[in-house]
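Only one protein chain is missing from this complex, and each of the others stays in its spot.
So, chain A:
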C-alpha cells in the first residue's frame, strides 16, 4: 500500500533533521535497511489505527518539544542502595566518570558506539532483527527509526548468571535534547540477568531494547520512568524467548505528558514464560500508553500482562494489549488484565484488549475495568483517623499492588513500593 502523502511529508521532514551515524559495515548496513523500513512504513500519524488513543505528532515532529528539567532535589536516587553495575547516560551520551567499570563475570558489556567501530560483532545478528520481527502484523515505525539513527546504547551478552544487576541510569540536563538509544541484550542458554532502568533521559527519548533470551535463560527488567513530567518518551521492548526461558518486565511510571511503551514478545520455544506489568500514576495532562503484543508460537507457554493505572485531574491512560496464539501453540496459558482507578470524573482510561487464538487447547483470559475509589473502604480508613488524602493513597497503593507484585525479587519490589509511597506522600505535601 502506498504511503499517504501527508504521512510521507511528515516522515521526510523528520528524516531531513537526522543523519545516519557512522560506523563499521555491519552496523551501517543494518542502519540503512532500517531507514528503508521507515520510508516504506512512514512515521505514525493520528490516522493510524495503532495510534488511535495516543497522538504521535510530538514524537514524530523534527524538533523535540522543549521539556523543563525535573528537580529531584533531596530524593535519594532509586536503586541507589542496590549492589549493581551502574551505566550512566546524560542526554543520551555515555558518562564514563559517573559509570562503573563495565566488567561483570559471565557478562560482556559494551557501548553501541564502541561496537560500531568494530568490523565484526555478535550483535549483528540481533540488532534490528527482533525489531524487524516485531514489525508484523503491526508496523512500529518509531522503532525502525531508532534502529537507523540510535547514537548509543548498551550491548550485553550474558553467558553465565550475572552476580548483580546492570543498572542503566539516565539523566536529562538539556531542555531540548532529542535522544535515540538502542540496547541489545543476548542471554545465552541458561544465562541470567537483571536490568534496571531509571531516570529522565532527555526532552524526547526514543528507546529500543531488544532482548534475545535463549533456552533456559532468565531475564528480569525493572524500570522506573516519568518523574520529569514534560519529557516525551516512546520506548519499545522486543523480546524473543527460547524454550523454558523466562522474561519478566515491570515498569513504574509517575508523571509524563507523553509516554508510549510498546512491548512485543514472541514465545518461540516450548514452556517459556513471559510476564509484563506496569504501574502508572498521573495527574492533569499526563498521558500514558501501554501497548503490548504477545505472540505464542510454541507449546505450553505462559504469558501474563498486568497493567494498572491511577489517573486524576483529567489524566489519560491507554492500554492496547493483544495475545496472539498461533495454530500450533497448544496448552497456552495467557492472562491479561488492565485496570484503571479514576480518582475523578475528568480522567479517562481507553483500553483495547484483544485475543486472537488459532490453537484449540488453550486457556486465555482477559479483563479490563475502570473504577472509582471504594467509598466504603475510604470511610472505614477515615473513621480510624486516616486523613482523606492519605487514605486515598493507601487505596492507590493497594490498587497498584497486583502489578508491583509481579516483581520477583523482594528487595527490588520493596524499593518500588517504597518509591511509590514516597512519591505519593511527597505529592500530599
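In the analysis below, a residue touches a chain if its C-beta (ideal position, glycine included) is under 8 Å from a C-beta of that chain, and two chains touch if they have at least 3 such contacts; residues count from 1.
Basically, contacts and distances are computed from a predicted model.
Asks: Out of "NAD(P)/FAD-dependent oxidoreductase", "Phosphonate C-P lyase system protein PhnH", "ABC transporter permease" or "Fe-S cluster assembly ATP-binding protein", what name does the UniProt record list for the absent chain?
Replies: UniProt lists the chain that is not shown as "Fe-S cluster assembly ATP-binding protein".
Asks: Touching the left-out chain: which of A:169, A:381 or A:420?
Replies: Among A:169, A:381 or A:420, only A:381 touches the chain that is not shown.
Asks: Provide the residue numbers of chain A that touch the chain removed from this figure.
Replies: 374-377, 379-388, 390-391, 394-395, 397-399, 401-402
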